[in-house]
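Got a structure for you, written out below as structure tokens; questions coming shortly.
Partial complex: the chains shown occupy the same locations as in the complete assembly.
By letter and in written order, the chains are A, B, C and D; residue numbering begins at 1 in each of them.
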């Protein structure tokens, strides 16, 4: 049983790509962010030390499957397809789609304004699906560009090749906070509400671990730690369910 | 366009700290690449058919399979057969062994350009293959192939960035991380490129010095 | 096939028997049989392209002869002596051992361009004879001194004149003190004066008991120093006789007479 | 293995492979031509030009391709250079490859014994004829292997083009992987495709080498 092993070792190893500000990021060489803070608290609840690994996204999930670490503490959007392959914890962040535009671009003031314009998003992300679905409801469709990383989408936005970038609201908001002279957040978010959660290997092995982590998350909901941490990074707390949401 | 030197200055220490790992992987990888490359090259042109074939397989495997896959194999597959390498060792080995395949080919080309008479002279004197290679063939092959070898070593430095897939925070990786937080890819990447450039400049200058030293008279 | 065993004393140290060598379709040597006796100086003469260099190169197995045998003190050179057909070459360590006793000076010198003259000579002393550094270099210098090249010891081959390169090649071979020396036109690039010097070095070596096979176009040398002279023509051994029989007033063989004709005319200075 | 997936993504993967090959071939040829020009210029020009060329070689060779591509594609628009992804991909490939190729050619130039060039000058052959007839055919003995090496390396560097959304093989593979959450299958196909290119290149390299070493083999017949 994975939980027993972790307790015995006194240490849990969590991996992420420290590349999803404000959830996971390296600031002056130190790992920081919502996931860092939350998971540190969770580890305290479990009564074990925590070791964080930084891996490129392409080797995070293979590494999980190969057993190189215990859990992925990156913000992974919960989708039905993914639920079949991995075990998710309770939501730890809001993943609903929002747009970032170039600062000072008056032609976009609400999400519907991107009709007929060019928008970028990350390949294979749940947010990309949402963007496409949203585009279909508009009078003229959005020209959707797919990027391997969201960074490059933002770079292209800055370079003027595209008009907007669609990704989860916390990420877009943080970009706007970090470089207000270049990016601006377009409110409100759109599409179905989505959530971020952590993932572990599927199956019996990890069931007790997931349960223990979920207990910790619920406890943090109750005593306000979850809210405090989110507020610290996002300015305001998101609304998060304390039960597993339905994934479509 | 607003180019922020402040971002570069602020993050330079972290880039430099990461460059240390890049340097370590590169230097160790180069040692493996050249040393192993010489032996593979020797095997590739040896008189024993099985050696030749083994070397050919080695070369076609390491040139043919993307390094990323090799690295994933070293790190994620070998544990399944009971060999659990530390990340650093896996990275150095993968980078070095892959590069050795290319080095071997470069040396083989260079050896063909050495007049056969020189080998004959050594043979006629009863010189053993070990000395023939050490004293006659390798020095001259290095001279002839030096520009290509420097190419290969520089590629090795750059390809060491793949070590990030096994969790090593080398230069490219850290640059990406910083980008993810500062949203200033251009500045950060230029700074990283500058560090790569300096490392590689040292290599290519050493290469030129070696080329001159190995030059005839 | 002439095989005048009686024309010089001593037991044969190298025996060539019915040896042939082809390059593709081209017969470079056909059915050569010849003995080289201990301490003998055997000169090989013959027209350009007749196979002299090839014969020399077969003697230390730089060329794999196709048929026949080359033996040194009874030991088959190059091929395994197990009667298997097709023959298989000896393991390289054994061949190397054989070659240690057979020195060679190449027609094209084959110096190592990345070494100085001195290093060229010292290299084999260090690696094959395994002499200590000091001794190896001292002997190399002595060998260069013998061929009058002490002052160019530090030059690389590219900074040497043709004759100087040839002398380095000679020094490299004699420094190893082999039992048999194979010289391929060792004086081709030398001026008359140096030819004299080199020949006197060779004479001295002969006097000290070294066996030598010398390909040469220097008829003067062949006439005066050789114990026997072998004449090759179109891949075949035409004669192998004491010099007097070849350089005498009227050589028996028509071909030899023609060969020497122009030389005689020219060299009356 | 889920073959149904390939039914769905096959056409996209194939198109991606086509783009990969396009960028690779165009980049290699362009790089070789530019590299050869640099090597020639380096050999036959004045010192200041040489310094410039050497600076170019060190600069381009010394920095990662990904960053060059990034700067060209995302930095270009700031100075008015707006390229489509494929354009940027090919252009950056040509630029990136040229210093490597030029160094390989430079080593080739150095491998021909000076005497042969002197002989050519003595019979009045011009520099161009010497290059074409004497130097080039012989230097191929030395440089075919490194050329093959580097062309193989270029084939793999095409993967980096996905960064600027060139719809090449890796890009399409990642689409498939990200959308279906399968990793093994698409990357197996990817490896197979690259392997195919490598095998093809090595085979071609061997053919060329066989041809250009004819005169050497005859010596040891």
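Following the convention adopted for this analysis, contacts are C-beta pairs under 8 Å (C-beta built on N, C-alpha and C of every residue); 3 or more make two chains touch, one makes a residue touch a chain.
Everything numeric here is computed off the predicted structure, so don't read it as measured data.
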Since each distinct chain appears just once in the view, could you give the copy count per chain for the complete assembly? A x1, B x1, C x2, D x1
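What we mean here is this: only the chains that are shown with their structure count from here on.
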Dominant chain pairing [most C-beta pairs in contact]: B-D
Would you mind checking which chain's C-alpha centre is most distant from the centre of chain C? A
For chain A and chain B, let me know how many angstrom lie between their CA-based centres, rounded off. 37
Taking each chain's mean CA coordinate, chain A and chain D are separated, in whole Å, by 39
How many angstrom lie between the centres of chain A and chain C, each centre taken as the mean Cα position? 83
Residues within chain A bordering two or more other chains: 62, 152, 155
Can you list the chain D residues in contact with two or more other chains? 70, 74-75, 78
Counting only contacts in the complex, chain D reaches chain B at residues 58-59, 61-68, 70-71, 74-75, 78, 100, 103-104, 106-107, 110-111, 141-146, 148-150, 152-153, 156, 159, 187, 190-191, 194-195, 198-199, 202, 209, 213, 216, 219-220
Touching residues (chain side chain C, partner chain B) in the complex: 60, 62, 92-93, 96-97, 99-100, 102-104, 106, 108, 110-114, 123-124, 127-128, 155-159, 172-173, 176
Touching chain B in the complex: which residues of chain A? 15, 18-21, 25-29, 53-56, 58-59, 62-63, 66-68, 151-152, 154-155, 175, 178-179, 181-183
